[in-house]
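Yeah, one chain of the complex is gone here, protein chain that is, but the others are all in their spots.
Our next item is chain A:
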Amino acid sequence: MATETTSQRPLPAPFNNSTDSLTLITQGAEALLYKTTFLTPTTPAALKIRPSKPWRHPTLDKRLTRQRILAEARVLAKCKRDGVSVPAVLALDWENGWTVSEWIEGVTVKEALRKRNLEEGDSAVQSLMQRIGHAVGTLHSIGVIHGDLTSSNMMLRQDPTTHGTLDGDIVLIDFGLATQATQEEDRAVDLYVLERAFGSTHPREEALFGVVLEAYGGVYKGARATLRRLEDVRMRGRKKSMLG
(Lines give C-alpha, C1' and ligand atoms only; values in the text may rest on other atoms or scores of the structure.)
Protein backbone atom coordinates (compact mmCIF):
# COMPACT_ATOMS: atom_id res chain seq x y z
CA MET A 1 0.00 0.00 0.00
CA ALA A 2 1.18 3.48 -0.75
CA THR A 3 2.25 5.44 2.28
CA GLU A 4 0.28 8.56 2.94
CA THR A 5 1.92 11.82 3.76
CA THR A 6 0.44 13.61 6.75
CA SER A 7 -1.20 16.23 4.55
CA GLN A 8 -3.08 13.62 2.53
CA ARG A 9 -5.98 12.71 4.73
CA PRO A 10 -8.24 9.89 3.64
CA LEU A 11 -11.42 11.03 1.93
CA PRO A 12 -14.77 10.21 3.53
CA ALA A 13 -17.15 7.72 1.89
CA PRO A 14 -18.21 7.54 -0.87
CA PHE A 15 -15.33 9.63 -2.25
CA ASN A 16 -12.75 7.17 -0.90
CA ASN A 17 -14.00 4.67 -3.48
CA SER A 18 -14.25 7.16 -6.33
CA THR A 19 -12.68 6.72 -9.74
CA ASP A 20 -13.53 10.31 -10.70
CA SER A 21 -11.07 13.15 -10.44
CA LEU A 22 -10.80 15.07 -7.18
CA THR A 23 -8.42 18.02 -7.25
CA LEU A 24 -7.44 19.64 -3.99
CA ILE A 25 -7.97 23.41 -4.33
CA THR A 26 -7.36 24.65 -0.80
CA GLN A 27 -6.59 23.23 2.58
CA GLY A 28 -7.82 25.59 5.29
CA ALA A 29 -7.76 25.20 9.04
CA GLU A 30 -11.28 23.77 9.13
CA ALA A 31 -11.88 22.34 5.71
CA LEU A 32 -10.46 20.87 2.52
CA LEU A 33 -11.91 22.01 -0.76
CA TYR A 34 -11.78 19.82 -3.86
CA LYS A 35 -12.91 20.42 -7.41
CA THR A 36 -14.73 17.40 -8.72
CA THR A 37 -17.81 16.36 -10.69
CA PHE A 38 -21.31 15.64 -9.45
CA LEU A 39 -24.39 13.92 -10.92
CA THR A 40 -22.89 13.88 -14.42
CA PRO A 41 -19.26 13.55 -15.55
CA THR A 42 -19.43 17.03 -17.11
CA THR A 43 -20.91 18.94 -14.18
CA PRO A 44 -18.15 20.51 -12.07
CA ALA A 45 -18.76 20.78 -8.34
CA ALA A 46 -17.05 21.88 -5.14
CA LEU A 47 -16.59 19.22 -2.47
CA LYS A 48 -15.93 20.63 1.00
CA ILE A 49 -14.71 18.19 3.59
CA ARG A 50 -14.49 18.83 7.29
CA PRO A 51 -12.00 16.23 8.47
CA SER A 52 -12.45 14.85 11.95
CA LYS A 53 -10.11 16.25 14.56
CA PRO A 54 -8.31 13.36 16.20
CA TRP A 55 -7.57 15.30 19.38
CA ARG A 56 -11.26 15.91 20.08
CA HIS A 57 -13.46 13.39 21.85
CA PRO A 58 -15.15 11.39 19.04
CA THR A 59 -18.69 12.11 20.26
CA LEU A 60 -18.03 15.82 20.57
CA ASP A 61 -16.19 15.82 17.24
CA LYS A 62 -19.15 14.25 15.44
CA ARG A 63 -21.57 16.67 17.02
CA LEU A 64 -19.52 19.73 16.09
CA THR A 65 -18.96 18.53 12.52
CA ARG A 66 -22.67 17.90 12.13
CA GLN A 67 -23.56 21.32 13.53
CA ARG A 68 -21.12 23.19 11.31
CA ILE A 69 -22.10 21.37 8.12
CA LEU A 70 -25.80 21.84 8.76
CA ALA A 71 -25.49 25.47 9.81
CA GLU A 72 -23.60 26.30 6.62
CA ALA A 73 -25.98 24.36 4.36
CA ARG A 74 -29.08 25.90 5.98
CA VAL A 75 -27.75 29.41 5.55
CA LEU A 76 -26.83 28.69 1.91
CA ALA A 77 -30.33 27.34 1.28
CA LYS A 78 -31.89 30.40 2.86
CA CYS A 79 -29.69 32.72 0.78
CA LYS A 80 -30.66 30.87 -2.40
CA ARG A 81 -34.33 31.07 -1.51
CA ASP A 82 -34.12 34.79 -0.72
CA GLY A 83 -32.19 35.74 -3.85
CA VAL A 84 -28.64 36.22 -2.50
CA SER A 85 -26.05 34.98 -4.97
CA VAL A 86 -24.37 31.92 -3.39
CA PRO A 87 -23.40 28.45 -4.68
CA ALA A 88 -26.29 25.97 -4.75
CA VAL A 89 -26.06 23.10 -2.24
CA LEU A 90 -26.25 19.86 -4.23
CA ALA A 91 -25.72 17.22 -1.54
CA LEU A 92 -24.41 16.77 1.96
CA ASP A 93 -23.64 14.15 4.54
CA TRP A 94 -23.47 15.52 8.06
CA GLU A 95 -22.33 12.20 9.50
CA ASN A 96 -19.37 11.84 7.18
CA GLY A 97 -18.62 15.55 7.12
CA TRP A 98 -18.94 16.69 3.52
CA THR A 99 -20.93 19.10 1.36
CA VAL A 100 -21.12 19.27 -2.43
CA SER A 101 -22.03 22.61 -3.95
CA GLU A 102 -22.23 24.18 -7.35
CA TRP A 103 -18.83 25.02 -8.83
CA ILE A 104 -18.44 28.76 -9.40
CA GLU A 105 -16.46 29.33 -12.58
CA GLY A 106 -14.24 32.32 -11.86
CA VAL A 107 -11.80 33.64 -9.28
CA THR A 108 -11.91 34.99 -5.76
CA VAL A 109 -12.03 38.77 -5.45
CA LYS A 110 -8.64 38.53 -3.79
CA GLU A 111 -7.07 36.84 -6.82
CA ALA A 112 -8.80 39.20 -9.22
CA LEU A 113 -7.47 42.27 -7.42
CA ARG A 114 -3.98 40.85 -7.03
CA LYS A 115 -3.74 40.01 -10.72
CA ARG A 116 -5.42 43.05 -12.14
CA ASN A 117 -3.83 45.17 -14.80
CA LEU A 118 -2.73 48.33 -12.98
CA GLU A 119 -2.85 50.41 -16.12
CA GLU A 120 -6.61 50.08 -16.27
CA GLY A 121 -7.18 52.74 -13.62
CA ASP A 122 -9.66 52.91 -10.79
CA SER A 123 -13.00 52.77 -12.51
CA ALA A 124 -13.01 48.97 -12.79
CA VAL A 125 -12.09 48.73 -9.10
CA GLN A 126 -14.86 51.15 -8.19
CA SER A 127 -17.39 49.11 -10.09
CA LEU A 128 -16.19 45.98 -8.29
CA MET A 129 -16.46 47.76 -4.93
CA GLN A 130 -20.05 48.72 -5.74
CA ARG A 131 -20.93 45.12 -6.52
CA ILE A 132 -19.35 44.00 -3.24
CA GLY A 133 -21.31 46.59 -1.25
CA HIS A 134 -24.47 45.53 -2.99
CA ALA A 135 -23.86 41.83 -2.35
CA VAL A 136 -23.14 42.33 1.37
CA GLY A 137 -26.12 44.67 1.71
CA THR A 138 -28.40 42.09 0.12
CA LEU A 139 -27.07 39.43 2.47
CA HIS A 140 -27.72 41.63 5.52
CA SER A 141 -31.16 42.58 4.24
CA ILE A 142 -32.30 38.97 4.62
CA GLY A 143 -30.96 38.74 8.17
CA VAL A 144 -27.78 36.77 7.55
CA ILE A 145 -24.39 37.67 9.03
CA HIS A 146 -21.49 36.11 7.12
CA GLY A 147 -19.03 36.06 10.01
CA ASP A 148 -15.88 35.88 7.89
CA LEU A 149 -16.15 38.48 5.15
CA THR A 150 -12.84 38.67 3.29
CA SER A 151 -11.88 39.01 -0.34
CA SER A 152 -11.16 35.25 -0.48
CA ASN A 153 -14.71 34.48 0.58
CA MET A 154 -16.19 36.28 -2.41
CA MET A 155 -15.91 35.09 -5.96
CA LEU A 156 -16.39 36.75 -9.31
CA ARG A 157 -18.34 34.60 -11.73
CA GLN A 158 -16.33 34.79 -14.94
CA ASP A 159 -16.04 33.09 -18.30
CA PRO A 160 -13.11 33.03 -20.72
CA THR A 161 -14.11 36.43 -22.14
CA THR A 162 -13.99 38.18 -18.73
CA HIS A 163 -11.05 36.22 -17.35
CA GLY A 164 -8.30 38.53 -16.06
CA THR A 165 -10.68 41.50 -15.60
CA LEU A 166 -12.66 42.68 -12.59
CA ASP A 167 -15.98 41.99 -14.32
CA GLY A 168 -18.45 39.39 -13.17
CA ASP A 169 -21.24 38.87 -10.66
CA ILE A 170 -20.24 38.57 -7.01
CA VAL A 171 -20.94 35.18 -5.42
CA LEU A 172 -20.53 34.99 -1.64
CA ILE A 173 -18.98 31.73 -0.37
CA ASP A 174 -17.72 30.09 2.84
CA PHE A 175 -20.64 30.39 5.25
CA GLY A 176 -19.02 28.21 7.91
CA LEU A 177 -19.23 30.99 10.50
CA ALA A 178 -22.50 32.50 9.35
CA THR A 179 -25.40 33.20 11.68
CA GLN A 180 -28.91 34.49 11.31
CA ALA A 181 -29.19 37.71 13.25
CA THR A 182 -31.16 40.89 13.02
CA GLN A 183 -29.06 43.13 15.27
CA GLU A 184 -27.53 46.25 13.84
CA GLU A 185 -24.40 45.61 15.90
CA ASP A 186 -23.84 42.22 14.21
CA ARG A 187 -24.12 43.74 10.76
CA ALA A 188 -21.75 46.56 11.68
CA VAL A 189 -19.17 44.07 13.01
CA ASP A 190 -19.52 42.02 9.80
CA LEU A 191 -18.65 45.16 7.80
CA TYR A 192 -15.80 46.01 10.16
CA VAL A 193 -14.25 42.58 9.67
CA LEU A 194 -14.40 43.10 5.90
CA GLU A 195 -12.94 46.59 6.16
CA ARG A 196 -10.00 45.42 8.26
CA ALA A 197 -9.33 42.32 6.16
CA PHE A 198 -9.55 44.35 2.98
CA GLY A 199 -7.14 46.99 4.22
CA SER A 200 -4.47 44.48 5.11
CA THR A 201 -4.90 42.28 2.02
CA HIS A 202 -5.29 45.06 -0.54
CA PRO A 203 -3.41 48.15 0.70
CA ARG A 204 -3.33 49.50 -2.86
CA GLU A 205 -7.11 49.52 -3.14
CA GLU A 206 -7.87 50.40 0.48
CA ALA A 207 -8.57 54.03 -0.32
CA LEU A 208 -11.50 52.95 -2.49
CA PHE A 209 -13.18 50.90 0.24
CA GLY A 210 -15.56 53.79 0.88
CA VAL A 211 -17.28 52.84 -2.37
CA VAL A 212 -18.28 49.50 -0.82
CA LEU A 213 -19.92 51.29 2.10
CA GLU A 214 -21.58 53.85 -0.10
CA ALA A 215 -23.17 51.12 -2.22
CA TYR A 216 -24.11 49.17 0.90
CA GLY A 217 -25.91 52.21 2.32
CA GLY A 218 -28.45 52.17 -0.47
CA VAL A 219 -29.43 48.50 -0.40
CA TYR A 220 -31.94 48.14 2.43
CA LYS A 221 -33.86 50.23 4.92
CA GLY A 222 -31.61 50.53 7.95
CA ALA A 223 -28.35 50.24 6.01
CA ARG A 224 -27.44 53.85 6.84
CA ALA A 225 -27.99 53.17 10.54
CA THR A 226 -25.68 50.16 10.26
CA LEU A 227 -23.02 52.41 8.73
CA ARG A 228 -23.36 54.84 11.65
CA ARG A 229 -22.97 51.92 14.03
CA LEU A 230 -19.86 50.89 12.11
CA GLU A 231 -18.26 54.16 13.27
CA ASP A 232 -18.77 53.09 16.91
CA VAL A 233 -17.35 49.67 16.18
CA ARG A 234 -14.26 51.24 14.60
CA MET A 235 -13.80 53.48 17.61
CA ARG A 236 -13.94 50.54 19.99
CA GLY A 237 -11.53 48.67 17.74
CA ARG A 238 -9.04 51.49 17.91
CA LYS A 239 -9.29 51.79 21.72
CA LYS A 240 -8.72 48.07 22.05
CA SER A 241 -5.62 48.16 19.87
CA MET A 242 -4.28 51.14 21.83
CA LEU A 243 -4.67 49.20 25.05
CA GLY A 244 -2.69 46.51 23.32
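Please note the rule applied: a contact is a pair of C-beta atoms (placed from the backbone, for glycine too) under 8 Å apart; a residue touches a chain by one contact, two chains touch by 3 or more; residues count from 1.
One rule holds for everything that comes next: contacts and distances are computed from a predicted model.
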*Protein name, per the UniProt record, of whichever chain is missing from view ("DNA primase large subunit", "EKC/KEOPS complex subunit CGI121", "CMP/dCMP-type deaminase domain-containing protein" or "Enoyl-[acyl-carrier-protein] reductase, mitochondrial")*: "EKC/KEOPS complex subunit CGI121"
*For the chain left off this view, which of A:Leu64, A:Leu90, A:Ala124 or A:Leu227 is in contact with it?*
A:Leu90
_Of the residues A:Arg74, A:Arg116, A:His134 or A:Arg234, I need the one that contacts the missing chain._
A:Arg74
*For chain A, enumerate the residues touching the unshown chain of the complex.*
13-15, 17-20, 36-41, 43, 70, 73-74, 76-77, 80-81, 88-96, 102
